[in-house]
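With one protein chain removed, the remaining protein chains of the complex are shown where they sit.
Order of writing sets the chain letters: A, B and C. Residues in each chain are counted from 1.
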């Protein structure tokens, strides 16, 4: 089954292909009365837009979003919001070779096997261009969250490129917007630039790890058992192109901890309980605790590279393939705003769900 | 919103608490005509059952499953299958202390904050006892898969306990059932026994990493964009109690690979395309390729330990807490059959979905 | 696809067959903190229970409901509530003849054609016994509504039996509980008793029309376009066994009205706008107006009758069939509490949905 919708109450349905006339998202379930214009959404799209520097695909897309429905006189009406982005720079001829040959590591072959046909232009529906629609939807979610949970901030950043992780001691929130990698470590930014430039020139690509943190959270979002906040975040992040792993808080490293180490001990603060550590990443039993929600995900290296790789054709011929076209040497860079958008959508969804079931009344402590 | 259902076409709704009269699963959407008796499900529950050795909680539960509906004369009828497991050994008095005190690292506090009340007996709904219902549902999924995809086998095993990973060179499928840890490395099994015994005696607990592999796959399961096979597997595994990270194929390590390394090159074999490596874990673009599907997840250490930890009470008093009761020193052990069950449910769900949309006709290669 | 769940946020999954060991409902999404015991649910089941007088099937089922989960110390916890009703009086031998022969007008033949097999005992899953589970779930919904919307009352009653409609001029709410037909017209009650007795003695059965009215409504429940309040009510009622038509307000008769007649004119009352008529049945554009919500549905006559009807067997033989067993001459009588239960579930569901999206803030008039 094709299934292009996510969310329970705040539901986003994306549509469109890399080289079709347009792509977009239908956003359903947004609260009414939220101030919203195209100018509120555009900055997030600009952050993800290709062609901004040499570390991104050189495809030039303005990625201008249009709101076609659901907003009247600058406010959401509570009815579905259609967000459309027209494609303008489709050089489909670049893809001539891959109509017949399957790129190793790419969805070409699995789409062909499943559907018996596929749109090969730019990867069709499997292209990371689809994530523009998510970012637009995330802009709507952020606008609603700004009204419903004003203290919340959602920030994504890169914490590892290839084998090179940041030094957490140099972590500086203000650095994130100061370099092309959205990395909070200024030293890493410099090293990574050289590293990635080399890879690019060698017709190679590389993976990355992105972290997204939500600060200013409230407790009580998420729910047992199959709409846990971490479950929905894991699904949201894993659905992003090229993602192969998702972690909450300690993530895979939680395996190495003992129970004594892992316990996030609790003391009373001026405004209620406070945790001394945050191994849990802000979520216990699938429900937010009010601590920062911390999610990480890995992005595999771009499979479309200029180095020849062995593959087969649709007729079963064994060939070598070099993928021309314009590709990101580290697609993880552009995954940063996408991860933020998914976090925004999931948090808003759970805020509405919680308000529906419990009326957003919180159990008291102290 | 409470949401206790997973799956699109093969849908499982679990219910019940640790210390209530019973728990179970309603399995809806199973194909008709599948041979099914309680004896087909019971072995999987026995594998997860507590009290089998000193590395498990000493709670003794027979975990006998009863089929209350959906089966007639030994075959599924296509209508909902109710699976019920009665609780027999509820020592609720063990939990007297935690009615007022929140266990650090446990869902006690988040449930209280969300709902304003909670069933504290054994963790109520947040207890890992809920996973018995998943394992029962997984037994139904396995029975259906045995009919629809006879070559498929699903095997879970532990690949890391605390900081101690297995040696992949010693990987032996036959070892998995030969030790209490479901570990495919006989040497590791010995070391881990000593390690865990020490931890247990020191009133501590530890995390683990579980891997689940599906062999004998077909291509074409999964679909863009928000019902990708990896998306649904990530959600399924993250929804298991205490899981903090999920990986497909290379997982988080994909970040460290270059595009040249990560490309799973393709050659023609006697029955169609074959991949030379499986960094992708059997899934490209959210759709299975026919290679083994490989999923890993981390399980954090049990938060209920006999070592005192700082916490607060419902009235806001700061206290130290020792958690009595009967708890697993490494809850990851019992997560192995749970991970298998989730894999079985997800694969059957996608098999039905694919048959619905495409008629299970595959695109040819060669 | 088998699909045995209804509701968006307040979700009910029913399971079980007429002659299996038990049947029930899993109720998910109930608000926490709602006072609930088995005694709150049982009266509604007693109202639907068979064998209470000569106008009902003589099967004797105590229909005792057990709450197996989701309630702690007399209050809902916000987690799934399992409601189980054991079957006690299954005389499966009565059904020997219909294992091979398809009852005309019954689901025997369609189940066989779809699934290739079926549970013939008492109609299996297609039996109206399934509605006991709905009534139990409706009891939970009523308990939550009593807390969230205290002024609301939901009342079902019969307005037509066979060709005999009530006289609306004699409508008396207090009469409804005074006769075996839940009819608000005392004169009709007397006539219908004779009419139905004759039919029963003549080995025949008859249809009916049930009306369910919700008084004390609030505006704002329901939403465009595919979760309109009337859409969900229509689905809820049409899903009841034997229902063939559903009407809101004027219903099918709306076709005969002109726009001048049909306009429910509005004046200002002391507490806001008031409508001079209620042709709309309390719903405009899929959203409640605050007027009474009025739904009607028709129930076809029981197909299991003692008069011989022509049919075929599984092997294709042409035969005549008399259906023994214990059947209701007018199954519409027992559909009254079922219709009430469905109304309660739908209204609570929409109350929670509305609170989630809008915060239950109402647009002012005046």
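General remarks:
Just so it is clear, a residue touches a chain if its C-beta (ideal position, glycine included) is under 8 Å from a C-beta of that chain, and two chains touch if they have at least 3 such contacts.
Not measured: the values here are computed from a predicted model.
Contact with the omitted chain, checked across C:155, C:175, C:213 or C:311, is made by C:311. When the omitted chain is restored, the residue from C:60, C:99, C:187 or C:252 that touches it is C:252.
Listed for chain B, the residues touching the missing chain in the whole complex are 9, 29, 31-32, 78-79, 223-224, 352-353, 355-359. Where chain C meets the chain that is not shown, the touching residues are 1-6, 8-9, 14, 102, 104-107, 109-117, 125-126, 130, 160-163, 199, 204-209, 219-220, 222-228, 230-235, 237-239, 241, 244-268, 272-273, 276, 279-281, 283-290, 296, 298-305, 307, 309-312, 314-318, 332, 353-354, 356-358, 361-366. On the side of chain A, touch with the chain left out of the figure occurs at residues 1-5, 9, 11, 13-17, 20-24, 26, 28-30, 32-33, 66, 68-70, 72, 75, 77-82, 114-119, 124-125, 352, 356.
Methods note: only the chains that are shown with their structure count from here on.
Most remote from chain C, judged by the distance between CA-atom centroids, is A. Annotation: 26 Å between the Cα-based centres of chain A and chain B. Separating the CA-averaged centres of chain A and chain C is a span of 45 Å.
Chain geometry summary: the mean Cα position of chain B and that of chain C are 38 Å apart. In chain C, the residues touching two or more other chains are 9, 29, 32, 78-79, 352, 356.
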